[in-house]
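Notes follow once the structure below has been shown.
Shown here: the complex without one of its protein chains, the others still in place.
Let's look at chain A:
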Amino acid sequence: MNDANPDRDTHNGRDVNKGRDPIIKFDKVVKRFGDHVVLDELDFEVKRGEKVTIIGPSGSGKSTVLRILMTLEEINDGVVYVGGQPLWHQWRREQLIPASEQHLRQMRSQLGMVFQQFNLFPHMTVLRNLTEAPVQVGGVAKAEARKRGMELLEMVGLADQANKYPHQLSGGQQQRVGIARALAMRPKIMLFDEPTSALDPELVGEVLNVIRTLADEHDLTMLLVTHEMHFARQVSDRICFFDKGRIKEQGTPEEIFTAPKEERTRAFLKAVLDPDD
């Protein structure tokens, strides 16, 4: 991986072309639920360190892209690569065969996911939510995991809530814990699946602020599905507009929000940006 790219193309003060090789690559990926085609031979790439937002109407396959990457959803055809390695396949004698659980576990360690409904573990305290996976899965010593857990809680502004249980927190606080929990496993890629959609409007800001802080980290690759267009415009290097299981249009936030080329993109943006018209 070559991170020193001479063609500096900056947006939001960051280097867009951080690596030549994509850290994520979808190669003609097909995903069907019964007869319904969710992803239709999707080609899609994300560069190392890139912050990409996926927008589009519901049912366009946005969340499915994230769920496939997190190995929560299998693919029907095509190949997904993460860090240059096939995710749902593995090589054997120059042939791609379906991935074993061992391979999936190895690949998963590079990814972290934040869910729409937070999905915190209700039977564990906030701090335990953050330390359980590092200790049980990552083999990190308890004391070290707690130290790192407290640092992360500090970062999301919830150090004083460490010993509470998730149900004692507000939705916005729970989602900040959700972000910290994913970060505790030190992923290279963070997936955000509509992280603010389940929140009361007044709690959205605190979660977006945390995500914004993360977006400033150069090494972290971020893939975000959201309906917060204003926010997407601020933090993204690139916006992908999904429609019917394909990328209908993509470009920098300026290109997409100020001068969309496709009629479908224009119609969608008009509908979400001025819902009163």
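In this section, contacts are C-beta pairs under 8 Å (C-beta built on N, C-alpha and C of every residue); 3 or more make two chains touch, one makes a residue touch a chain; residues count from 1.
Keep this in mind: contacts and distances are computed from a predicted model.
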The complex's invisible chain, by UniProt name, from "Fe-S metabolism protein SufE", "NADH-quinone oxidoreductase subunit M", "Amino-acid ABC transporter permease protein y4tF" or "Fumarate reductase iron-sulfur subunit": "Amino-acid ABC transporter permease protein y4tF"
Which residue of A:Ser100, A:Asn119, A:Thr213 or A:Gln234 touches the chain not shown here: A:Asn119
Full-complex contact with the absent chain, from A:Glu41, A:Glu132, A:Glu151 or A:Glu255: A:Glu132
Residue touching the undisplayed chain, where the options are A:Arg105, A:Lys147, A:His218 or A:Lys261: A:Arg105
Residues in chain A touching the chain absent from view: 70-72, 101, 105, 108-109, 111-113, 115, 117, 119-124, 132-133, 136-138, 164-165, 167-168, 181-182, 185
